[in-house]
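All protein chains of the complex are present and in place, except for one that has been dropped.
Now for chain A:
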Amino acid sequence: MSAPLSTDIAVVAFVQTEHTAEAAGASEVELLAPVITEIKERTGLNRFGFTCSGSNDYLAGAPFSFVSALDTVGAWPPISESHVEMDAAWALYEAWVKLRHGEIDTALVYGFGKSSQGVLPEIMTQQLDPYYLAPLGVDQVSLAALQARAYLERSGAKEDDLRAVAARSRRAGRDNPFALHLPDPGDEGYDVAPLRPYDVAPITDGAAAVVLARGDRARELCERPAWIRGIDHRSEAHSPGVRDLSRSEAARLAGERAGAAGVEVAELHAQFSHEELILREALGLGEDVAVNPSGGPLSANPVMSAGLIRIGEAAARIHDGSAARTLGHATSGPCLQQNLVCVLSGDDHG
């Protein structure tokens, strides 16, 4: 299709930590600082038109913990900055909107979190509505298992199909130097039935950063910019009781709007193995699409950056020339409530 316009926006750099399953003593800020340093070195940029981050105070148990992370960026003289209390994929969306205004031509996006410090499934209970769900103490894995059951019963898929997703993710993850290197799924009992421990993303600490740039600036900063051809996010009702949990209408719509058709690689923010199957169906990804060649969240799930990493990994396939059109997906909320789809391509592929 057409060559990128000067208003087109690309991912020009992507950096992530070597993720760990247990806190190695570094604070959240210490986790993040090397990533910011590296992405500045790689792009040669010290200042950005806009900076936006994604993190969650409940992971650290410290109010406004994202503020101290600004020290890693260097916020003096004062910078234009924003934060989302969500995965940094949504920070990337905000930065993309800012770039679309045309007043700036670069943006730094980062996300970070240490889920090893608390009990993640219970921390995630705090995101639920305070009237009907949170007081029950229903945790994230239990909610996901409700969705897994609904999907298995509607689709006819078996628990072995879930295991196959986990096995493939873990195999791929062992080839990814940044992911946790997990063994093949063993003979494990249920976590919350029908999910087994390997169906659940591992507890992971980590951080990631992306630089976005507009038009010619992107070409200066990157040999093969990964142009954002479409980006869209959709949300469904919060309550799992009013949705068809076996399907993801939000992912379907976001994929359609972002142009998911025809991608070669899809990095999906599937934190439970059944979510990958629901998302494949919603996004219309056929057998020929390589899903989560990085290993995906089932191999490393640094909360608050795992979605951004999906976009980063999808962009990296464009940067290294191994794919022409790729997709990064991020999710938020209980049972795939919210879905963001970002479709990327190189110069020659519209």
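Convention: a contact is a pair of C-beta atoms (placed from the backbone, for glycine too) under 8 Å apart; a residue touches a chain by one contact, two chains touch by 3 or more; residues count from 1.
Here is the rule we use: contacts and distances are computed from a predicted model.
The chain that is not shown carries the UniProt protein name "OB-fold protein", picked from "Dihydroorotase", "OB-fold protein", "Sugar ABC transporter permease" or "Monovalent cation/H+ antiporter subunit A". Within the whole complex, the absent chain has one touching residue among A:Ala69, A:Leu92 or A:Leu146, and that is A:Leu146. In the complete assembly, the contact with the undisplayed chain comes from A:Ala237, out of A:Ala24, A:Val67 or A:Ala237. Only one of the listed residues, A:Gly44, A:Pro78 or A:Pro130, touches the absent chain: A:Pro130.
Interface residues of chain A facing the missing partner chain: 58, 61, 116-119, 121-122, 125, 130-133, 135-139, 142-150, 153, 189-190, 192-195, 236-237, 239-243, 245.
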